[in-house]
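Take a look at this one; I'll ask things after.
The other protein chains are all here in position, but one chain of the complex has been omitted.
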Amino acid sequence: MVEEPVIKTVDLNCYFGSLQVLKNLNIEIQPNEIIGIIGPANSGKTTFLRALNRLNYLHRTYTQTGEILLDGCDISRIGDNLLRKKIGIIFALPQVLPISIFDNVAYGPKVHGMTDKKAVSRSVEEALKKAYLWEEVKDRLRESAVRLSGGQQQRLCIARTLAVEPELILYDEPCSGLDPISTAKVEDAMQELKASYTQILVTNNTSQASRVSERCAFFLMGELVEIGPTKTLFTNPKDKRTDDYITGKFG
Amino acid sequence: MNRAKIRQHVAFSVLGAVTLLIVAPILLVILYIVINGAGAISWEFLTAAPRQGMKAGGIFPAIVGTVLLVIGTMLFSLPLGVLAAVYLVEYASDDLLTRMVKLSVVNLSGIPSIVYGLFGFTVFVLLLHLGTSILAGSLTLAIMSLPVIITASKEALESVPFTYREISFSLGASRWQTVRYCVLPYAIPGILTGTVLSLSRAAGETAPILFTVAAFYLPRLPHSVFDQVMALPYHLYVISTQVPNIPIEISFATALVLVGLVFLMNLVSIILRAHFRKKRLW
Partner (left out) sequence: MPRKISEFVIELCIKLSGYAVIVFVFLVFLFLLRDSLSLFRHYPLRDFLFGKEWLPISDPPKFGVIPLLLGSIYVTIWAILICVPLGVGAAMFISEVAPKPLKHVLKSLVEILASIPSVVLGFLGIIWLGPVLRNVFGLATGMCGLAGSLLLAFMALPTIISISEDALAGVPRTYREAAFGLGATRWQTLWRIILPSASSGILAAVMLGVGRVVGETMVVMMVTGNAPVMPGSILKPLRTLTATIAGEMGETVGGSEHYFALFAVGLVLFAITFSINFIADLFLRKARK
């Protein structure tokens, strides 16, 4: 029995002003998978991610055509608030609000209406545990989040996303600013989360993609060139361009 | 030294002299007022009501009047100005209406103060039947202060890092929630500084209050916002031009109190700005 894909795009085209950034994208993301999106800079990977939770619309020149379906439902019919609750995003550079660690994680539940203090505390604790950060911060939840290291801040970002209980998590080059140990911790967290969440990982780091993801998609200049199981894509790509990128001829 | 260097020395010296020509009078003016006015400043002067047609007693009612007007101005202009700035920065799209709003802010800032006085008289004093009152004066000064507050608030809002908004939106917050929790709290320092500065200007204005609130000799304090009131700038104007035989020290002292009040407010604004710059979180 084939499950319904979590995400399905139909002929998605994205434009910033007159510049077309994504061309005719047709892709399906399966439940509970970790799919890697690789490709050189400016190939539309970030735009793809941000089209899913409609963050592209924060830019005043953005337009798109085509459909994006979340669990079979056209996302333009879902309100932005609900959509972004279901789809969380981790940005490339760890961005935390200059408030306490606790308040950073509690922000999501708060804006979605959770008022019971005990429930909020529980959400925060669970989220921090799932992000592998709880042990390191449990005694200093009231300290400012800006005092954490880069790796800790990035896991804090994961925690705050988890606190609103999404079903899909997007990662936009999340480890690009982190040292190898922090990177390993983030990748570990992603593996643990696989059981309950679907994850899309955009990365410039092909070795990370091969470590973490089961399927991989190669984007080049706004087009989806090839998509398939990670092992196959890396060892036996069907398209020459994919091969060139992976072997390092460009990008 | 070659010709070009000589020319530079001469040119820069001229520029320096020009600057000195401007800066020296500023200091001299302040000194002049302080020296001539300090003598008449006494506790009685500052806290007593005027007597004998202003020839004796103090200017307390004028000080109170100015303070009341400043408070009134703030009550009306601050909320409206901040909300308008929030609109411009967080809500407005790039269309004709927005450009008109921005143009209107520029226009409001260019309207002469006496025209505001006429407007305040026609609309607040007459049309709305408020009479010459603290209320009418405050409303007039508030409209006049609006552009300054809007501009300062706009800058404060724009200086909040965009990533804060991005984080908030990505977690599913609404636009108002984003503004309320992730933008406004960090813009408050700039807004406060700009507001205090704007109010210090309002405190020194005479033309807008000429026909809307100011009275000359009111020994008793106002009872309600519908009362007339004395005000420091108007007071100085009248004793300089229309009342003979006032001892000159009293005029200087009044000028000193007014300048002192305005400078005090400026100082508060500067201290606020420095304080918040130290605490800056980004």
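By letter and in written order, the chains are A and B; residue numbering begins at 1 in each of them.
Going forward, a contact is a pair of C-beta atoms (placed from the backbone, for glycine too) under 8 Å apart; a residue touches a chain by one contact, two chains touch by 3 or more.
Keep in mind that what you see is a predicted model, and the values were worked out from it rather than measured.
Enquirer: So which of the visible chains would the left-out chain be touching?
Expert: Counting the whole assembly, the omitted chain is in touch with B.
Enquirer: So which bits of subunit B touch the chain we can't see?
Expert: With respect to the unshown chain, the touching residues of subunit B are 4-5, 7-8, 11-12, 14-16, 18-19, 21-23, 25-27, 29-30, 32-33, 80, 83-84, 86-88, 91-92, 97, 100-101, 103-119, 121-123, 126, 143, 146, 150, 174-177, 200-201, 203-207, 210-211, 233-234, 236-237, 240-241, 248, 251, 255, 258-259, 262-263, 266.
Quick note on the criterion: only the chains that are shown with their structure count from here on.
Enquirer: Can you give the whole-Å distance between the Cα centres of subunit A and subunit B?
Expert: Between these chains, centre-to-centre, one finds 49 Å.
Enquirer: Would you tell me which residues of subunit A are touching subunit B in their complex?
Expert: 53, 55, 58, 60, 80-85, 88-89, 91, 95-98, 107-108, 111-112, 146, 160-161, 164
Enquirer: Subunit A touches which residues of subunit B in the complex?
Expert: Checking each residue of subunit B against subunit A gives 93-94, 163-174, 177, 181-182, 186, 281-282.
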